[in-house]
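Just one protein chain is left out here, and the rest sit where they should.
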Amino acid sequence: MLPWTRGCRSVRSVRLDPYATVGFTIYTAIAAMAVFARQLAPYDPKAILKVGNRIARYLPLSPEHWLGTNSSGRDVLSQLIWGARSALEVGLTAAFAVVAIGTLLGLVAGYLGGWADRVITWFADIVLGLPFLPFMLILAALTRPGAGVVIFTVAALLWPNTARVIRAQVLSLRERAWVEAARVTGCSTARIMFVHLLPQVLPLAALYGSVAIGWAILAEASASFLGFGDPEIISWGGMLQESYANQALSRGAWNWFAPPGAAIMAMVLAGFLISRGSEKLLFPKLADQ
Amino acid sequence: MTARVTPLLQATGLEKTFRSRGRIVHAVADVSLSVSPGEALGIVGESGCGKTTTARMLLRLEEPSAGRIVFDGTDITHLHGSALRSTRARAQLVFQNPFDALNPRFSIRRSLTEPLRNFGVPASEHRDRIDAVLRRVRLTPPEAWLDRKPHELSGGQLQRVVLARALIPGPRLIVADEPVSMLDVSVRAGILNVLREARDSLGLAAIYISHDLALIRYVCERTMVMYLGRVVEEGPTAELIATPAHPYTRALVAAVPVARVDQDRAALPIRGNLSDTPTAGAGCPFRDRCPHAMARCATETPLLRGIAPGRRVACHLEGAL
Partner (left out) sequence: MSLLSIRGLTVTYATGAGPLRAVDALDLEVPAGSITGLVGESGCGKSTLGRALMGVLPDRGRIAAGQIVFEGRDILAESERARRALRWRRMAFIPQTAMNALDPVQRLSAQMAEVLIERGGLGRAEAAAQAAALFRLVGLDPARLSAYPHQFSGGMRQRASIALALALSPSLVIADEPVTALDVIVQRQILDVLRELQARLNLAMILVTHDMAVVAYACDRVAVMYAGQVVEAGPVAEVLERPLHPYTMGLTHAFPDVHDSAMALVPIEGSPPSLLNPPAGCRFAARCPFADPRCVAEPPPVRPFGQDHLVACWHAEQAPALRVRAADPQTWAAIA
């Protein structure tokens, strides 16, 4: 009960900050797009539209097609809206995985110390050295391209940063008198970690999670752009890939590639803004300086 | 007539050493003590004397480098995990800093429920026990305090909650490390009186750690004086203060100011400053500052010897002072 109420209060106070407000607004807008895609999208994103008998390729902006159509006659706006869904699915799942793994390992390493800390830190250092894109592409080549590969790569490669920060926070919390008091009043090690310490580190973990969302979406777009995405799913990266393959730039069809690019940028920016706004919440002393 | 009572806590030959900047530091060297049920022992000394480290070892918050601790019939020196946890119900700690001793996110009720939960007290009893202990520490009516958070309370109120948390599992021994040093003067008396009353009515044994001899005098029947990791004198508090046997105790007693204009302002019978590193090797740790130091003091570490019933001192001076 308690971690949630505290979290809600933090969310409220974060909203008061202008940076975080903008970030949250972007997230909310894109989430709305994803959830209400069916209601919002004017057309089926995969439907090939026709004008008379001819396929409606490269239509310019018009009241029927706010963002025009692409080379195969599909409505760009509808694709953009539906693309939000896969972006969020990938983004949120990957972010959750990063937070979960990073927090758990950081908590264990920070509190238990000793060999657990050494092993986890060593492991984190190695993982940090792995290059993101090659890893993802090799994995995609070995298994099957799609959202699963992206989520797995983000989770497997991005947890060390979260883990490090959580570990540092736990190291300092460990010295506090009330943690010792928990020991003296009979708390087991597990209880101290998960009931006493975890609620304290969750805000920081959530902050890193929000940055991870942006990363995951970027990763998915990169994979799709390089042709390693799932071709059956409408995604922003897929839109970029298609527009590139059809030389949309030289045709001047900016309405095709600009919106998905802008959407990706917006998500990454939102993650950054929220983390910036949360700084005041988590590190209030910095604000005074 | 003094009957031989089985001590509740008996520690022998406690040592704690660690490495610092390539040197071996003896934070605690050869400390032995015992506390009988219902007795209050004070451990007094200045910073770096090892009193806090000793207290932490007694509660097994730190593992002794050497020595043995027997608490309530069980040898707890090397216990770990659940075996250690089960002894915790009987020995509790009161912390120095009331502002840091409670989880800032837990309500008072939650902080007080934790020990009950950990020690297997059935949930049906929780409410009554919490009410009873809050009344004991004079936070009444209990309902007014249960849902508050630590940041809403003053230092004195927080320390009462800390005390309540220590008393709620029904311990037989309380270790209080500077329990009032961070509180305002006007608030201290309240906490000390609660401690005294808890002792009297519950028959608790207590170990008080403090640098403040006046406080120790008020709450402890027996006192142990430590200097640079060693026990230098031990005995009934009033006697120890009135007629100190060890030169360090004598200087310590003389140094304490009192709230009377007419008090002793003579130069302290002590030389120099507390050295940064304990004098290593054999010899009395106090020899660099002792006005009565002899040649023997540099080569032979004095051991605690009895000089009167219940009084021991570690000094080479014949008949002490």
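Each chain carries a letter (A and B) given by its place in the written order, and its residues are counted from 1.
Going forward, contacts are C-beta pairs under 8 Å (C-beta built on N, C-alpha and C of every residue); 3 or more make two chains touch, one makes a residue touch a chain.
This one's a predicted model, so the numbers in the text were calculated from it and none came from an experiment.
Within the full complex, the chain left out of the display is in contact with B.
The residue from B:A83, B:A189 or B:M294 that touches the chain not shown here is B:A189.
The chain omitted from view is touched by exactly one of B:R68, B:R90, B:R117 or B:H211, namely B:H211.
Within the entire complex, the positions of chain B that touch the omitted partner chain are 46-47, 138, 154, 156, 184-190, 192-193, 211-215, 217-218, 237-238, 241-242, 251-261, 263, 265, 267-268, 270, 273-274, 276.
Following the convention adopted for this analysis, only the chains that are shown with their structure count from here on.
If you average the Cα atoms of chain A and of chain B, the two centres end up 52 Å apart. Interface residues of chain A facing chain B in the complex, by the touch rule stated above, are 2, 6, 176-178, 180-188, 191, 196, 199-200. On the side of chain B, the complex with chain A involves touching residues 59, 61, 82, 85, 88-89, 92-93, 95-97, 100-106, 110, 114-115, 118-119, 162, 165, 169.
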